[in-house]
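Coming up: subunit A.
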Amino acid sequence: MKLFKVTDLNLKLGGKTILKDVSFHLEKGKITGLIGPNGSGKSSLIKVLAGLVFPDRGAICIENDTTSTFLELRNKSGFLIDSPALYPFLDATENLNLFCKLNKKHLEVESLLNMVGLAGIGEKKVKHFSTGMKQRLSIAQSLIGDPEVLILDEPFNGLDPNGANDLADLLKSLNKAGKSILISSHLLRDMEILADEFIVIYRGEIVLQVNKETLQREDKKIILTFQDRIGNEALAYLKDLHAEILDNGNVVLVLCPDIIASVITKLVGLGDVPVNMETLTVLQERYLDITK
Partner candidate 1 sequence: MKTLILIELYKLFKSNRTYLVFAIAILLMIIIDLGLYKDGDELFGYLLQPISENFFIEGNMVNGYLISYLALNTLWVHIPILIIIVTTHIFSSEFELGTIKTLLTQPIERTELIAAKIVAMICFVIIFMLVVALSALLPALVLFGFGDVIVFIDGIQFIQQPTYLGRYMLAIFFSIISMVAFSSMAMFFALYFRNTLSAILISIGILILSTLIQTFIFGFFSDWQPFLFTYHFAKWQLFFVDTIPVKTIVNAVIFLLVMILFFVALSVMRFKKMQITE
Partner candidate 2 sequence: MRTQLTFALLFFSFVLTGQTQNDLVIQKLREKYSGQKDIKCQILVKVEVEGIHIPEKKIYVEFQKGKKPVIKGEGLLLLPKKGTADQFAELLSSNFQAIFLQKKGAAVCYKLVSLDPASDWITADIWFTEKNYNIIETIVNSKKHGTFSALYTYSDKEMPIKSVITFDVKKFKLPLKFIGREQGLTEYPENDKVSRGKITLNYIYL
């Protein structure tokens, strides 16, 4: 079910087109990845959703209500926009308390700090926080009002691998609890693991919106690396599969995910064992095509 739908969003700033005819929807109860290279319009789109930037044209429909406004979306969402933005002269607890006061209902500050792995350092001034700690605190801030929707712009920035894992687990648990999440990122692989839906944006336009299930059913591009020269029998088999043999001996194939295993088995049976297999999803392929 669609939580909200945005149609014909257009935005120009300083004479430059930032968003052009952007239309997309957010599925309720899913994690949606908003993917695009730097400068593609991800942050600007999120700022429009947050009510920070006013579009020249465009509409939003929340749960089939055509009279919805971006302000209504803002009021039911928690946001993390760009880099962490907190008051450096206040400590973590004071920062969160300040924003708590602006929300009619809110979670407890201590539980928020626990959620993001900042328990015990609530009295440390934010100016002494590392980038990763500030990011975690900003995420905690976005959860203050226990919002129905979380819209996060590059939330993994500044986090170490452990921190990124913890955040991914947190987002999954929040999603399991019923929250709809929109995450913008340029980290394709991480998003493929985390998200259920994908929206690709490039130069201010939405170029692809697809869900994970559809993607998983689509053919994948695989690159096989062989240690020795491929035998003739294997070569004939691969040619039947419309494989491309590269100059360096690698083989590029586009296969339905269901038959990849059987192809590898066949090649092994013919005596040609691939020493490495690299898989590019359709998403990755399309993303790379778009952003070339």
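The set was built so that all candidates are chains of the complex that A comes from, given by their letters.
In this section, a contact is a pair of C-beta atoms (placed from the backbone, for glycine too) under 8 Å apart; a residue touches a chain by one contact, two chains touch by 3 or more; residues count from 1.
Here the structure is a predicted model, which means the values were calculated and not measured.
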{"item": "Touch-positive candidate for subunit A in this complex, from 1 or 2", "value": "1"}
{"item": "For the subunit A and candidate 1 complex, residues of the former touching the latter", "value": "13, 44, 47, 50-54, 74-75, 77-79, 81-90, 94, 98-99, 101-104, 138, 141, 145"}
